[in-house]
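Below: one structure in structure tokens.
Only one protein chain is missing; all other protein chains are in place.
Each chain carries a letter (A, B, C, D, E, F and G) given by its place in the written order, and its residues are counted from 1.
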Amino acid sequence: MLELYGRQLESRLMLGTAQYPSPDLLSQAVRRSGAQIVTVSLRRESAGTKSGHAFWTLIQDLNVNVLPNTAGCQTARDAVNTAKMAREVFSTNWIKLEVIGDEASLQPDPFGLVEAAKTLAADGFEVFPYMTEDLVLADRLLQAGCRVLMPWGAPIGTGRGLNNVLGLSMLRTHFPEVPLVVDAGIGAPSHAAKAMELGYDAVLINTAVAKAANPAAMADAFGKAVEAGRLGFEAGLMPKQDTAQPSTPVFGAPFSPFG
Amino acid sequence: MLELYGRQLESRLMLGTAQYPSPDLLSQAVRRSGAQIVTVSLRRESAGTKSGHAFWTLIQDLNVNVLPNTAGCQTARDAVNTAKMAREVFSTNWIKLEVIGDEASLQPDPFGLVEAAKTLAADGFEVFPYMTEDLVLADRLLQAGCRVLMPWGAPIGTGRGLNNVLGLSMLRTHFPEVPLVVDAGIGAPSHAAKAMELGYDAVLINTAVAKAANPAAMADAFGKAVEAGRLGFEAGLMPKQDTAQPSTPVFGAPFSPFG
Amino acid sequence: MLELYGRQLESRLMLGTAQYPSPDLLSQAVRRSGAQIVTVSLRRESAGTKSGHAFWTLIQDLNVNVLPNTAGCQTARDAVNTAKMAREVFSTNWIKLEVIGDEASLQPDPFGLVEAAKTLAADGFEVFPYMTEDLVLADRLLQAGCRVLMPWGAPIGTGRGLNNVLGLSMLRTHFPEVPLVVDAGIGAPSHAAKAMELGYDAVLINTAVAKAANPAAMADAFGKAVEAGRLGFEAGLMPKQDTAQPSTPVFGAPFSPFG
Amino acid sequence: MLELYGRQLESRLMLGTAQYPSPDLLSQAVRRSGAQIVTVSLRRESAGTKSGHAFWTLIQDLNVNVLPNTAGCQTARDAVNTAKMAREVFSTNWIKLEVIGDEASLQPDPFGLVEAAKTLAADGFEVFPYMTEDLVLADRLLQAGCRVLMPWGAPIGTGRGLNNVLGLSMLRTHFPEVPLVVDAGIGAPSHAAKAMELGYDAVLINTAVAKAANPAAMADAFGKAVEAGRLGFEAGLMPKQDTAQPSTPVFGAPFSPFG
Amino acid sequence: MLIEMNGTQHKTQATTLQRLCDELEFDPLVVATALNGDFIPREERGITGLTNGDRVEIFAPMQGG
Amino acid sequence: MLIEMNGTQHKTQATTLQRLCDELEFDPLVVATALNGDFIPREERGITGLTNGDRVEIFAPMQGG
Amino acid sequence: MLIEMNGTQHKTQATTLQRLCDELEFDPLVVATALNGDFIPREERGITGLTNGDRVEIFAPMQGG
Partner (left out) sequence: MLIEMNGTQHKTQATTLQRLCDELEFDPLVVATALNGDFIPREERGITGLTNGDRVEIFAPMQGG
């Protein structure tokens, strides 16, 4: 079973809560996906609107683990402050650390990440850093105190799947004991299954579910895909072959010259 | 629900029965996969061994649809004769038509396929032709009387997945109403999910399950992957984007310059 | 040196003549490419326009081999009639045989191709069939009398490069002695180089040159790319490695722990 | 024309000098490639062997620009010391900065790179940092004083080509004015052409040439491939199309239903 | 006499394919001809009669890919 | 009489395909038969005579992909 | 007193962060607060004074990816 910072989880799918057509569809999606972790965020609240209150009530009713993010932060300082606010509001030490280094690609900033991760880990946070597939960055984040890593599959919101399979594979091989979660860029259930087949421990999906024509059905699809990929990984995938091999035994086949 | 030659099927996974470590593991794999169709074959029987009898009893106990193949046939004539024998032994009009045109790649022979399909369809068979992704061949096979088509994903036994995604996509687009099944070459659950996401109606797997370290678990994995891919297809997959898009709304994010 | 139907050729690039912004740019492109074979076609001539005459004069001034095609033909009969007309007008036995089986993909029709190739070869033509990468089709065309094969790289005009590298590789391996030319779908010099690296004997390009912002420079680019790819093939390409290997020797490197 | 740190260069190919079967083959390869920059290194010299002397004489006879590297260094400190020694021995301010962060993948260490680049640039070096495709790292290195960047194509010595085309494209788009050189991982002329087609300014090759069966011919191949790719980039590559488009005009084609 | 010439209706007095080519001022060495879907070689144009309703096609070199 | 049975030489007294199956103790409902490359249906085995040199093939269910 | 509240000018009489929250009717348990870019914990709001020109930010839960 998956364990992240001491919590046991049956589901290996994590779901983002943004961009759904309605709160009701969000709830349905989370329930059908089987996800036990959802990501949330903070925003400026207008006086008297209470929209944050309503959202928070909805999330609490889902009875899942909440993983606040620091989305939108471009410096370690902003991310650290956002993390502290999130801890207070959501009553959790968990933080999905995002420090964006480039607005066009939304690429994580390796330097800002390490700086923020150090500060946060020292302050008692349990950090889930959203990172690139960089091996050295991974090492630094672990040294900084992270015990889970979340490399990107592809730039956020692109739905391109696993853009750098070699890089993600090397990361998996290099850190066999660290829980690794593919975050961002996954666009289809087959992408999620592939991540799991590489040996990743979990995936985090948002846009692909929220923007589906039918979010709840897509959430179900991703839930099953993650299970399928994990089962496949554990059951031992066949190696790719360069040449064809008959599945039906040739020997003794009707009219076969092989007799 | 999937319908093939008038039979309604809940499962979109078809399973081959060859290469399993033991009969018992074959039975377990079929049961856990949820497959309702399995492929079988014929071979020369040595006097008194009765091994065919035992196999046939095992298959009948699974209570699934049986789809005999003409594996190993290299001419239309051999395939037609094999089909007739299979019809008699397995008591079914269904036949998975294989006419191999090249021994190294096990590539289907388009010319032999059309010739055999015409003869078989005229003789009352319900033909599942194992073919390439060739659009013109597809058209000829439909004209010959086939009402299901089974293009290859990759050469048999290679586990390479969908070798020609563009070709398979064009085939799907070209024949929106014909049941299409990806047969051969699928090596991982993610490959099966991908085929379903392209809009394929079903997939047929053998080597990847039979040769897994744990065939029953792998069968389960493929069963879930096929469901995941189909659900994803029906739920409306997001289009791939060239540029990153934040999932968490930027407006109002903490310390954001966007306010 | 490349030999096609007994003619020795120094250049391994063949160029189409359609879609250029002007006749002058066409001439420049052919000259800079170094191509020694260009493809041409026939069309209905309006009374008195003489545009065909002007085009033919331009081509003759290029002093290259002319390879007429049967583009647009959808039946063997049309292709054979077109070939005969082309032979008369262009005074050559060479014919690039196109029999299109599907208007959307412009996929070659394997059945029509074999039928037309038989008729044409028997009538003294030297046939360059535009085909898919199908191994069995290749075999049938060779039996029909073809001594050159021209598999597609990707659907005509798409510029997608080599859509099915595995299929093209298998074709090359299967027929080591037959001149093989990749025709259609090549969109960039790197695609042409890749085809040559696979061991293909030549490539035929049209759209990618004619539709370039600067056709003559692009023709030059393709000429060099084809040379580069061929040289690379002959010089012995390194095999892909799964793991990194230092190019600079590690032993004795400054401050190296290896001493 | 290419300009790197104020030097004008006609050739866009840079060649490594390691791993050749003989000094003579190295010389031949450099000459046939047309390269105007070669990379060199330093190693511990045994007393009296003078092998370094002989090598250095050979390189000087080639009459090209010399780019020493800091291969094998795993810390910024080692890289800085090595750079200073290289400057003294090779009489050049140019330094190809390598700080390896992981021995298995030979991945560059982004943190060590920035630290070393700052020190070296401040000390008057002209730094060519061997880096990943990380956008934020690129930005930091430019801030540190680098005016050329050398992202990897794939891990050193693997010959896998451009492992992360999206990442390399984003880097090119993001820094349109900075000279960018793909270093490492290029295994075939088509890979080099592709890098140039993406708009990269140059490529650096070593293993693929040195380990070819015929290094001099392969050097020639890469020289032509780089020219081809650059010409293609400048001539304006056609965009990839999703659907087929006839190159030969359909209107007026023989027997065409379109008249 | 009314024939179909390259896909459109055409009125002519020409009794052979050769005369039709002459009437339309085609260069006989640069065009190829077909009658009712079949190729007619250059040397047979003079002996190939035309009758009402015939489909004649006359082709000339063009660009091709 | 000498026949080729599933690719190997076989001596038999059986004068029909049916008798050959019986002689070899095959379960008649689980095997299929071919004579000289052509399928012989179950109900025709009894009336299908064997002659010296015939090629007989007897097939049974097996695993398949 | 004029402060910047969530990026826009805001006139207030509140002398502490706590009073500002009350004035604006925020649920104190559902919002987080920052003053001039630094997080101010819930329990310090009452002792955190406001002065003219301060930048105050008040955040609440929202959707996130």
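The rule is simple: a contact is a pair of C-beta atoms (placed from the backbone, for glycine too) under 8 Å apart; a residue touches a chain by one contact, two chains touch by 3 or more.
Here the structure is a predicted model, which is why all the values come from computation and not from measurement.
Trainee: In the full assembly, spell out which visible chains the left-out chain is touching.
Mentor: Even though it is not drawn, that chain still touches C, D.
Trainee: Would you mind spotting which of D:Ser11, D:Thr39 or D:Ser190 touches the chain that isn't drawn?
Mentor: D:Thr39
Trainee: Can you tell me which of C:Pro23, C:Gly145, C:Gly236 or C:Pro249 touches the chain that was removed from the display?
Mentor: Within the whole complex, the residue contacting the unshown chain is C:Pro249.
Trainee: Could you pull out which residues of chain C are in touch with the chain that's been left out?
Mentor: Contact residues on chain C toward the absent chain are 246-249, 252, 254-255, 259.
Trainee: Going by the touch rule given at the top, which residues of chain D touch the chain that is not shown?
Mentor: Chain D touches the missing chain through residues 16-20, 26, 39-48, 50-53, 55-56, 59, 68-69, 71, 77-78, 81, 84-86, 88-90, 156, 206-207.
One rule holds in what follows: only the chains that are shown with their structure count from here on.
Trainee: Shared touching chains for chain A and chain E?
Mentor: Touches both chain A and chain E: D.
Trainee: Report which of B-F and D-E is connected by more C-beta pairs in contact.
Mentor: B-F
Trainee: Copy of A-G's interface among D-E, B-F or B-G, judged by over half the contact pairs being the same?
Mentor: Looking at which residue pairs coincide with A-G, the repeat is B-F.
Trainee: For chain B, which other chain has the most distant CA centre?
Mentor: Between chain B and the rest, the longest centre separation is with G.
Trainee: Using C-alpha centroids, which chain lies at the maximum separation from chain E?
Mentor: Chain G.
Trainee: Any idea how many Å lie between the Cα centroids of chain C and chain E?
Mentor: From the centre of chain C to the centre of chain E is 33 Å.
Trainee: With chain centres defined as C-alpha means, what is the inter-centre distance between chain B and chain D in Å?
Mentor: 45
Trainee: Residue numbers in chain D touching 2 or more other chains?
Mentor: Residues 104-105, 155, 160, 246-249, 252, 254-255, 259 of chain D each touch two or more of the other chains.
Trainee: Residues of chain G touching 2+ other chains?
Mentor: In chain G, 6-7, 34, 37, 57, 59, 62-65 touch at least two other chains.
Trainee: Just spell out which pairs of chains touch, all of them.
Mentor: Chain pairs that touch: A-B, A-D, A-F, A-G, B-C, B-F, B-G, C-D, C-E, D-E.
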